[in-house]
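Here is subunit A:
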Amino acid sequence: MNLTLLILIPLLTAIALLLVPNRHVKWLALAGASVQLILALALLVIYRNEVAAGNTAQVFFQQQYNWFPSWNISFHIGVDGISVAMILLTAFVVIAGVLVSWNVEKMTKEFYFLLLLLSFGAYGFFISLDLFVLFFFLEIAVIPKYLLIGIWGSGKKEYSANKLALMLMGGSALVLVGLLGVYFGSGQHTFDLLLLSKVSIPVKVQMICFPLLFVGFGVFTALFPFHTWVPDGHSSAPTAGSMFLAGISMKLGGYGCLRVATYMMPEGAKEYANIIIILSTIAILYGAFATMMQKDLKYINAYSSVSHCGFVLLGIGMLTKTAITGAVMQMVSHGLMTALFFAVIGMIYERTHTRQVDEMGGLLKKLPFITTVLFMVGFCSLGLPGLSGFVAEMTIFMGSWEHNNSFHRVATIAACMSIVVTAVYILRAISKTAMGPIKESYQHLTDATWNEKAAAIILLAGIIAIGVAPFWLQDLISPGAEIIMQKIQLVK
Partner candidate 1 sequence: MLAPGLYHILFISTALFFIGVYGFFTRRNLITILMSVELILNSVNLNFIAFNKYLWPDKLDGLFFTIFIIAIAAAEAAVAIAIIINLYRSHQSIDVENAEEMKY
Partner candidate 2 sequence: MPNATYIALIPLLPLVAFLLLGLFGRKYFKQSAGIIATILMLASTLLALYTAYGYFFEYGKMEGVYQKLIPVKYTWLQFSETVSIDMGILLDPISAMMLVVVTFISLMVHIYSLGYMKGDERFATYYAFLGLFTFSMLGLVIASNIFQMYIFWELVGVSSFLLIGYYYDKPSAVAACKKAFIVTRFADLGFLIGILILSFYSGTLDFNTLIQRLTSPESSELSTALTSSFLGISALTWGMVLVFIGGAGKSAMFPLHIWLPDAMEGPTPVSALIHAATMVVAGVFLVARLFPVFALSAPGALSIVGYVGILSALIAAVIACTQTDIKRVLAFSTMSQIGFMMFALGVSKYGGEEGLGYTASMFHLFTHAMFKALLFLGAGAVIHYVHSNDMKDMGGLRKLLPITHITFLIACLAIAGVPPFAGFFSKEEILLAAYNHNPVIYYTALITSALTAFYMFRLYFSIFWNKEHNTICEEHGEGGFAMMMPLILLSIGAAAAGFIPFVNFVSSDGKVLPTEFHLQFSIAPVALGVAGIFFAMAMYKKPTAIPDKIAASLSGLYKAAYHKFYIDELYLFITKKVLFNLIGKPAAWFDKNIVDGLVNATGTGTQIISEKIKRMQSGKVQQYAIYFLVAVIGLAVLVIYGIM
């Protein structure tokens, strides 16, 4: 399969959007997003066929073009199972995001253009095998968010947009420094991930570059204490913006932490693993407790994202194959779930014009579809079996428990405790929103429209597909995790 299609389609759709008259914009964007979804699914099928046919290459469908020969930078792309999983996630979130933005009136064309540009960046990020190209796409994925929040946002949007862009830029600056450190420090003068992974980077370089890269990517995935852009950013962003932010952007960080930082620098990862575990355990519990006190639905989901993304970092920090597989599963699961959660919040907000849980109540009566989805996504968040969250969290717990020492035990138990706290805040939020007596002013509300239903069903399909039959996702991810583990196991 030609992977360049994956980045060309969004880019071409985005450019085409600028050329067509306004009334066609939505449909064109939807068509583009559908093609993306089809491509991603086709990629999954083809990838699985290749694996079934006995192809054991580390990276599939490679392509390499010279880009900047004097610096040894080449446009090198390819996928493994982990990237396929992330690409699928992106495609699901993109189409759902396009669907829920159907009613955006203000500057529609530009809005969709930015959405598609963002997806272009995300796909590019997930398929690049050259670190410079990866960085290039990472930056592309950041800029549109600033505009999305700044222009179409709500509340204190300028503040949030600035905060988000500055913190993410700060993160990517650290990434850049780390990448340059690897470029020169490895003695290879190359950005090629596959080449770099074959040599062992000097331990001294790793000790400096690993934290730079990990923290840099960590900012994206809400590493404690660099998570404060999350609540403000999400709550100010328009619905699709929040979905992309939580569903895709935060995953860029997790993917980077795993694929770039941990994979290239196993010694560094081992050295700093305990710090990562401590920080992520704090994030898990602290995010969960902070969520308990929130009253705004978007803040609730944003803080809970801090907690859930903590699981991703915890899984990576545990450095066992099961835990790393779990971390990737959690990325996919959380991406789908949180995108859906934001979509539902957006739907509710469009109807009730409030996001304060205390002001709502009894919406189940008038909005059966929307609240049913809210229940499902809430249950997914609190780790109900049959939905994706459970599978991912349990895999991480099982992987974490493979360590036989009290430090890892305590961290795992602390992380397990969050399932109770999560239950508390999720039930509090959904019971206040959906249950109880309905307000007089909500009697006229109407249930979801076709586009909202489609968005919800697409994301729910993903969540249920993982929750009911996790083995396909695991089959996809574990070879990639295995390769990373092989490098880590070489370290004494």
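Operating definition for what follows: a residue touches a chain if its C-beta (ideal position, glycine included) is under 8 Å from a C-beta of that chain, and two chains touch if they have at least 3 such contacts; residues count from 1.
The candidate set was assembled so that all candidates are chains of the complex that A comes from, given by their letters.
The structure presented is a predicted model; accordingly, all values stated were derived computationally and were not measured.
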Complex member in contact with subunit A (any copy), out of 1 or 2: 2
Contacting residues of subunit A [partner candidate 2, same complex]: 162-163, 166-167, 225, 227-229, 231-232, 286, 289-290, 292-294, 303, 321-322, 362, 364-365, 368, 379, 382-386, 390-391, 394-395, 397-399, 401-402, 404, 412-413, 416-417, 419-420, 423-424, 427-428, 431, 434-438, 469-471, 474
